[in-house]
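One protein chain is absent from this view; the other protein chains keep their places.
Chain naming follows the written order as A, B and C, and within any one chain the residues start at number 1.
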Amino acid sequence: MAANPKVMTKRILSQTGHLSEVRDFISAAAGEFGFSEEDIANISLAVDEACTNIIKHAYQNAPDKEIVISVIRSKGNFEVRIVDYGKKFDPTEILPPDLRQNMAHHRRGGLGVYLMKRLMDKVEYSFQPGKHNEVRLVKYLQKSPSVARR
Amino acid sequence: MAANPKVMTKRILSQTGHLSEVRDFISAAAGEFGFSEEDIANISLAVDEACTNIIKHAYQNAPDKEIVISVIRSKGNFEVRIVDYGKKFDPTEILPPDLRQNMAHHRRGGLGVYLMKRLMDKVEYSFQPGKHNEVRLVKYLQKSPSVARR
Amino acid sequence: MADFKIHHREGEGVYIIDLKGYLDAHTAPDLETAFQKLLTEKKYRIIVNCRDLTYISSAGLGVFMAYIEDVRKNKGDIKLSNMSAKVFNVFDLLGFPLLYEIYTEEKEAMTKFKTVKAS
Partner (left out) sequence: MADFKIHHREGEGVYIIDLKGYLDAHTAPDLETAFQKLLTEKKYRIIVNCRDLTYISSAGLGVFMAYIEDVRKNKGDIKLSNMSAKVFNVFDLLGFPLLYEIYTEEKEAMTKFKTVKAS
């Protein structure tokens, strides 16, 4: 696997201070793959959101945990897999945000999962009980429009 | 004025059955002016919304009133003026729609004015007391992005 | 005059409305009638396929807002699919994707209905 030129991996500790490295890593990979500036921005934002959620929720802000980010490029398919070893998560019950409610209750959150779904063509969570969680974010090279419907 | 090649005018009776002619008229003019397909669609939708509102609100669905639509093209500026002789209207108090409220109360409306503002670079209402109302919709040829912020 | 047509289909307990042409203030009442009919017949699992929908104005969007509450109260939903980029843009500007399920393909909407159990 390590010899496969189409897979690139980056590991970070669970600290928000590392998010910018993750964005740079993803932007470079997405740029090489041939995405537009807009798509590159959208993909790296989605990966930022996924990593932010892992830091905040899966690891509950513990700063010494590991997050493994892999980019898998196949024909027309740009896939980012993000693995963590923290609390598992099932996003099916997550509703789109209600901004007016958030504003009324000084709520800061609840935007990330919806945003990831809009920014990518596919967002899938899975977990291996007792082992790890994985989120797969996929963007198709030839897809228009650059923003997804759900 | 009639000789000015940069002004084109269309008159319709206040009936929704004439909206499609208005859209065709605006699309043709905006296309000639050099707008992208997306901009053409946005401008003609905005004009549809303005005329729909005049029919519904300014004329309260009376079918025999007049609406005058003029296109004024100057350098980089595409302006549509729509004149009616019905009830006057001040849009400053119109708030953006609250979809959840609308849904809860089976409300169909309240989307048009906000949509016009997003679709055009400028939307201005004015009225000559006892004479007519006018709405001016402006789109700049060289403006990006194609959707306005307010 | 704007040309607008509605076609009805049914499959696996889901009612599919195909929209074709121009949905504006003139033709929106036809869509109202279609939804009213479905509700009268207690058909609450609805997909609106917009593949051939060329145009929509806020009068058309308004119809979707008017019926969604009754449909959802009855454990159904109105899901949308197959919109052109142009039509989707109008829904998007008004924040509809935050409140409605809008799918690229009809079959995704169908799958969603099937994986969530009926009332």
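Just so we're on the same page, a residue touches a chain if its C-beta (ideal position, glycine included) is under 8 Å from a C-beta of that chain, and two chains touch if they have at least 3 such contacts.
Because the structure is a prediction, the values reported are computed rather than measured.
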item: Omitted chain's touching partners, listed by label; value: A, B, C
item: On chain C, residues whose C-beta touches the chain left out of the figure; value: 94-95, 98
item: Residues of chain A (touch criterion as defined above) contacting the omitted chain; value: 16-17, 19-20, 23, 37-38, 41-42, 45, 48-49, 52, 55-56, 97, 99-100, 102-104, 106-109, 111-112, 114-115, 118-119, 147
item: Touching residues on chain B - with respect to the absent chain; value: 96-98, 114, 118, 144-145, 147-150
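The definition used in the following text is that only the chains that are shown with their structure count from here on.
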item: Pairwise touch network: line, ring, star, complete, or other; value: complete
item: Pair of chains whose C-beta contact count is the highest in the structure; value: B-C
item: Chain whose Cα centroid lies at the greatest distance from that of chain A; value: B
item: Chain closest to the middle, measuring from C-alpha centroids that were averaged per chain; value: C
item: CA centroid of chain B to CA centroid of chain C, Å; value: 26
item: Inter-centroid spacing, chain B versus chain A (mean Cα positions, whole Å); value: 41
item: Interchain centroid distance [CA atoms averaged], chain A/chain C, Å; value: 31
item: Per-residue multi-chain contacts in chain B, two or more chains; value: 100
item: Shared-contact residues (touching 2 or more other chains) in chain C; value: 98-99
